[in-house]
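The complex is shown incomplete by one protein chain, all other protein chains being positioned as in the whole.
== chain A ==
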Amino acid sequence: MEVGQLQERFVDYTKSLFCEGFLDDQFLQLQQLQDESNPDFVVEVVSLFFEDSEKLLNDLTKTLDQQFVDYKRVDAQVHQLKGSSSSIGAQRVKNACIGFRNFCEEQNIEGCLRCLHQVKQEYSLVKNKLQTLFRLEQQIVAAGGAIPMVE
């Protein structure tokens, strides 16, 4: 595929991620922090997010699986995940966390388990989408093109 087509694909794909609410303005802020001196900044931050989130989700699964659930711990972990998803602009993950914290406060195990499931789903989706986006970027660069700015 030639550069122009790849670039078009990239722009369309990026726009769809915003339209569908997977990403919000904070992701654009991240992109603006990237330049020639820090060309991999976005990928680096997002990779940290993937690592951190996977740890948190595993931990949450264990914590909610206990006979006596430590809701304070659950709340702290969801707060962390909400924070990190907000920091990279992963809007749907962030929103899923908001509902989660309410159920924590109520110490509602059913609600919490439902929310955990939802957060995992949203995380999985956005991870997939971002990896696709990064792959598209790599293809453009490999074909000798520049990554277009998407407003």
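The working rule: contacts are C-beta pairs under 8 Å (C-beta built on N, C-alpha and C of every residue); 3 or more make two chains touch, one makes a residue touch a chain; residues count from 1.
Here is the rule we go by: contacts and distances are computed from a predicted model.
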The hidden chain: which UniProt name fits, "DNA primase", "Response regulatory domain-containing protein", "RRP15-like protein" or "RalBP1-associated Eps domain-containing protein 1 isoform X5"? "Response regulatory domain-containing protein"
From A:45, A:69, A:113 or A:150, the answer for touching the chain not displayed is A:45
Options A:21, A:39 or A:83, residue touching the unrepresented chain: A:83
Residue numbers in chain A that touch the chain omitted from display: 26, 29-30, 32-33, 38, 41, 44-45, 48-49, 52, 76, 79-80, 82-84, 86-88
